[in-house]
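Heads up, one of the protein chains got dropped from this complex, but the rest are sitting where they should.
== chain A ==
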Amino acid sequence: MTGVIHVDGLRMRYGTADVLHDVTFQVRQGEVLALLGPNGAGKTTTVEILEGFRARSGGRVEVLGADPARGDERWRARIGVVLQSWRDHGKWHVRELLAHLGTYYTAYATPKIRRPWDADRLIAAVGLTEHADKKIKTLSGGQRRRLDVAIGLVGRPEVLFLDEPTAAFDPQARHAFHDLVRGLADDGDTTVLLTTHDLDEAEKLADRILVLNGGRIVAHGTAAELARRIAGEDEVRWLMNGRRFVHTTADSTAFARDLFARHGEDVRELEIRRGSLERTYLSLVRQAEAAS
């Protein structure tokens, strides 16, 4: 397992405002990493720097062994970017555009990675077969978004960037999209970096989650590790002498044992809620906001 993305001490400053402070992380080959954070946390800025679309203020960044600010065409051919489309290429037909964009990658095929992805198979993979001959401007929002993903994949990228990929998706489209990304990651050839403010999505898709808030990484790890990290996250509720009680604790089992030992049968309607990643995330963001 080798590192495909290295970010070391990344800083970004617009005018006098720092939007990224000393961001450091790595992504291994074949890994799906989610940058999770509220709006304005610096996720998009980070991704745009890694895509080579934005110049950074400081720090070291490497993607596939090259500095994105100086990536050449060969480097560009190994990167896939899923952009948020709006109305570009509206007059093109779905298959026509994918086949056309594919030709840009032909020269960069290697014995191991055949480029580009065959247009019809790619269209099938993103579930657009019925719409292959439609004009792009006639597609629905969800269909356009799947086309965006197909465009990002057409060159069989070794690193794929997805910025808020499922914003404005309906639940069904979101589910299909998650399957698609997981499928890519399971092949092990594609490293995926995605940003999202949706915790549920990060939990479903990512091998590892990086929580970004106020331009700093405030936590990182697998979904399970993150959920475990914060003490006092289990919630215990009970009813006693006609009053409702709520208590948060790291060790809910011990707390309940103690509760019964002291009050015995007075304790009623006991309910223990396991610390969810959602509460972890919210409390991390709250903590970070309180600190700044």
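By our rule, a contact is a pair of C-beta atoms (placed from the backbone, for glycine too) under 8 Å apart; a residue touches a chain by one contact, two chains touch by 3 or more; residues count from 1.
Assume contacts and distances are computed from a predicted model.
Asker: I want to check something: the complex is missing a chain, and I'd like its UniProt protein name from "Cytochrome c55X", "Xanthine dehydrogenase molybdenum binding subunit apoprotein", "ABC transporter permease" or "Heme exporter protein D".
Answerer: "ABC transporter permease"
Asker: Give the residue, chosen from A:Glu31, A:Glu48 or A:Glu158, that touches the chain omitted from the document.
Answerer: Selected residue, touching the omitted chain: A:Glu48.
Asker: Write down which of A:Ile5, A:Val27 or A:Ala77 is the residue touching the left-out chain.
Answerer: Answer from the full complex: A:Ala77 touches the omitted chain.
Asker: Where does chain A touch the missing chain, residue by residue?
Answerer: 44-45, 47-48, 51, 53-54, 73-74, 76-77, 79, 81, 83-89, 91-92, 96, 100-101, 103-108, 151, 155, 163
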